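Note that one protein chain is taken out, while the other chains of the complex remain in position.
Chain lettering (A and B) follows the sequence in which the chains are written, and residue indices restart at 1 in each chain.
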Amino acid sequence: MKGIAWGLKSLRRHRLRTALSLAGIAVAAAMLLDMVMLSGGIDKSFTDLLLGRGYQIRLTPKGTLPFDTEATMAGASGIVAALRRDPAIEAVGAVLGTSLYGRTADSLVTLFGYGIEPDAQSLYQLASGRDLTPGDSSGVVLSEPAARFLGAAVGDTVTLVGRLDPQTVTAGVGRRLVVRGVVRWLYDYRGQPSVGTVLPLMQRLARQPSADRASVILVKVREDAAVPGLAARLRARFPQIEVNSVAELVAHFRERLVYFRQLAYILGSMSLIVAVLLIGTLLTITVNERLGEIATLRAIGVSRATIVRQTLAEGTALTVVGSALGIMLGLFTARYLDAILTSFPGLPAAFSFFVPRADTLGFAALVLLVTGSLAGLYPAWLASRAPIAATLRAEAT
Amino acid sequence: MIPPPLLARELRKDYPMNGETVHALRGVSLRVDAGDYVAIVGPSGSGKSTLLQLLGGIDAPSGGAVEILGTRLGSLSDRELTRLRLTRLGFIFQRFHLLPVLTARENVELPMAEAGVAGRERRARARELLAYVGLDHRADHRATQLSGGEMQRVAIARALANRPALLLADEPTGELDAATGHEILALFRQLNADGTTLVVVTHDERLAAEAGRIIHMLDGTIRD
Partner (left out) sequence: MTLLREHLGFDSVPASVNLCALCGSVVIFSGMMPARTVARALLIGLTFAAPGTPAYAQLPAVAVERRLAEDLALRVGDTVRLGTAPDSMRALATVGAVYEPRPDPAQITKSERHMRMHLPDLAAILGAPDRVDRFGVGLVPGTPADSAVAALERTAFGYQAHASSAIASESSQTFIVVSRFHRAIAVITIVASAVFLLCIMLLKVEERRMDAAVMRFVGVRRRTIFGALLLEAALIAVAGSMLGTGLAFAAGAATNAYYRRFFDTALVFSLITPGIVFFSVALSLGLGLAAGAAAAWRLVHTRPMVLWGRR
């Protein structure tokens, strides 16, 4: 800024007041930041999670979302084969999710089982050991919690017991399998004991009414742009099956969490209003106190523009410093709030509600800066319009 | 022919007051030439401050006209008038009106900064001016840390910052004790000797006596 920043120096005159205002702006900015992170974070986090391995389309039983229910689709291998013939499709993987038991020395522990196709799976990442190979009907991969439950490490042998049949009241068949690797399941909630085998093996363990069933079929499309068209085509082709692109799943999910987005908007706007009110009130009162000074400046030839600029600069300085403090506070509180929300039961551990994104953070900062500076407009106008002679005379009383 | 620094014709100023009108000025004409030292004296309420405000373009007359260096103030926009006050006029107030948050030097630099004078030149001239009013050792004190006499000297340095054609002062010694007032008086004499044109409103007999010309005001008019 050219010249002498008397406006900014005025902020130092009333330290307590400036400090309190900064604290207020910081808390409001932190809240705004958190709410911006919350409003965009859910989508972002969910999209990232679903697109983690690039599979853009999910096929599930009609009317369900992936792993939402225990419903399964019949004739999975036929559908998969048909899909693999489609030139637009790069990869297809069928998955069966089911509950089963693992046998430990003294009891059965409940596990969640995934039947996957090793050459087209998008559900886990290998943490240690090695991956399953297609046709490996004696291998299993475990999640960290499952390995702990079963007390098994890579290379050990574990016994999985299929679903209990309530009608015959007998346990299902038991299978002795070798632990090939420990993996991180992308959609597991924290501490979920999951195990994975090749699909046919899990189908046998799941004891579905018919053998060839899957819970979800994941489709990787070659061109991202082709996804909506392909999804529509698949929907027409398989009317008995639910076809969802990731974007559509995100939309479903967003609908379920609509409350949080609305809360984010409301609280975000309220924070903005609080910040603007604080800056506006503070500046209006300081300007009123300084009308004499301002009239003097006008008398000795300081232009209205300079007065406005200096007053706005005060508002901007408050906003910038307050926001800087607010960002630190906001990032801290976001972690705390995220820890609360991610303890939702059944939520994938990799999910977070508050996601700092450069674009949304930049947007929030910009909005705050603009509105904070605009909050100085009224006081600036007040300052620049003060009648010089009358104000000087009033000051002399 | 160079126009005079100040020319006022038939100035009138009315203030509306509870439905009535106060006639603060009832037709004042005045000419001040370059190098003049004019004192305006008169009883309280005779309209001296009002006149000075009109001459300085910080208030508009109800009638008549003011010309500064040949420019009619009434014909100027607010922005042009502000610019004229900045570059052609210097103001000195009874109660100093320095910015308390700034140091003495910054107060002096302020009109130059507004006029767009570069930083280095500004600082050099501020130092020079403070030395001229005898305050070089107080340059970095904040205005609130100065005595009344010192504040008024800073105010004079500030008024001189942009080399004005005309200096207007309203009771510059009004808030000061006799001794301090005397110093300001000496400063004004020095200023006038160095070629500054001065118009001073005062109750101070000594200050009036210093002036080359004394204008007596009574009830909104000049009494000859």
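FYI, a contact is a pair of C-beta atoms (placed from the backbone, for glycine too) under 8 Å apart; a residue touches a chain by one contact, two chains touch by 3 or more.
No experiment lies behind these values; they were computed from the predicted model shown.
Within the whole complex, the absent chain has one touching residue among A:A226, A:L341, A:L377 or A:A390, and that is A:L341. Touching the missing chain, out of A:V258, A:A305 or A:V370, is residue A:V258. With the whole complex as reference, residues 13-14, 16-17, 20-21, 23-24, 27-28, 30-31, 34, 61-64, 68-71, 99, 110, 163-167, 169-171, 239-240, 255-259, 263, 267, 271, 274, 277-278, 281-282, 285, 288-290, 292-293, 333, 336-337, 340-341, 343-345, 395 of chain A touch the missing chain.
The definition used in the following text is that only the chains that are shown with their structure count from here on.
On the side of chain A, the complex with chain B involves touching residues 2-4, 6, 9-10, 12-13, 292-293, 296-304, 306, 388-389, 392-393, 395-396.
Residues 49, 53, 56, 58-59, 78-79, 82-87, 89-91, 93-95, 97, 99-102, 106, 109-111, 113-116, 158-159, 162 of chain B are the ones touching chain A in the complex.
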